[in-house]
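Apart from one protein chain that is not included, each protein chain of the complex appears where it belongs.
Then we have subunit A:
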């Protein structure tokens, strides 16, 4: 790898100076906390803010630990991914637009190493974030509801991390291929519209990257069809690697787009 460790250091320093290692995990921790808390105190919240009529009674659903973890993952899937993608989608295209890329591209760097260094930093931030998010959520669920088994919980985190790698590969590929605005739109459409599509027709379409987060929870519930799981995991990894290669190629092709 041509100067991979130097490039990696540069990326890490940049992420560190903009506090990404600190505030993104904290956002995930907050997202993980909200769902167990609001569900547990729902009755108190309703009686404190709503005009609940006299003698009003409501039947609350009995929620188990896995249901609440699923709710927390739902938060990560919308707001969490929005934050992660928004803070990293400009990482290649913005460098081209503000001319910083010129300083990099005149040197004999390998584009693969440059792309990979960005990918590694993104995945590190993502990994710390989901660990923070999961531990906050699991802490509150353990305090308020009940505990999980350790092994399936770790398997669920691993599954979610593979899904995040897919998200990052798509984001970086878009960033390498297009300008910032188009890249943001493209990446968001692929990730979020994909989720909506899978929510509509997901029953018939079991092998897809977008279902991995749900599969992670099903591992905990113990209702997972294992062949679907392994196929989805394999498909996701293959698509991730393909996206990364396309990203490296288009990054090389788009050198001319750099502003000098």
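Keep in mind that, in the parts below, contacts are C-beta pairs under 8 Å (C-beta built on N, C-alpha and C of every residue); 3 or more make two chains touch, one makes a residue touch a chain; residues count from 1.
Here is the rule we go by: contacts and distances are computed from a predicted model.
Its UniProt record calls the unshown chain "Membrane protein", which is the correct pick from "Sugar ABC transporter permease", "Protocatechuate 3,4-dioxygenase subunit beta", "Membrane protein" or "Penicillin-binding protein activator LpoB".
Across A:27, A:101, A:153 or A:248, the single residue that touches the chain missing here is A:27. The omitted chain makes contact with just one of the residues A:73, A:92 or A:136: A:136. Where subunit A meets the chain that is not shown, the touching residues are 18-19, 22-23, 26-27, 29-30, 33, 37, 83, 86-87, 90, 94, 98, 136, 139-140, 143-144.
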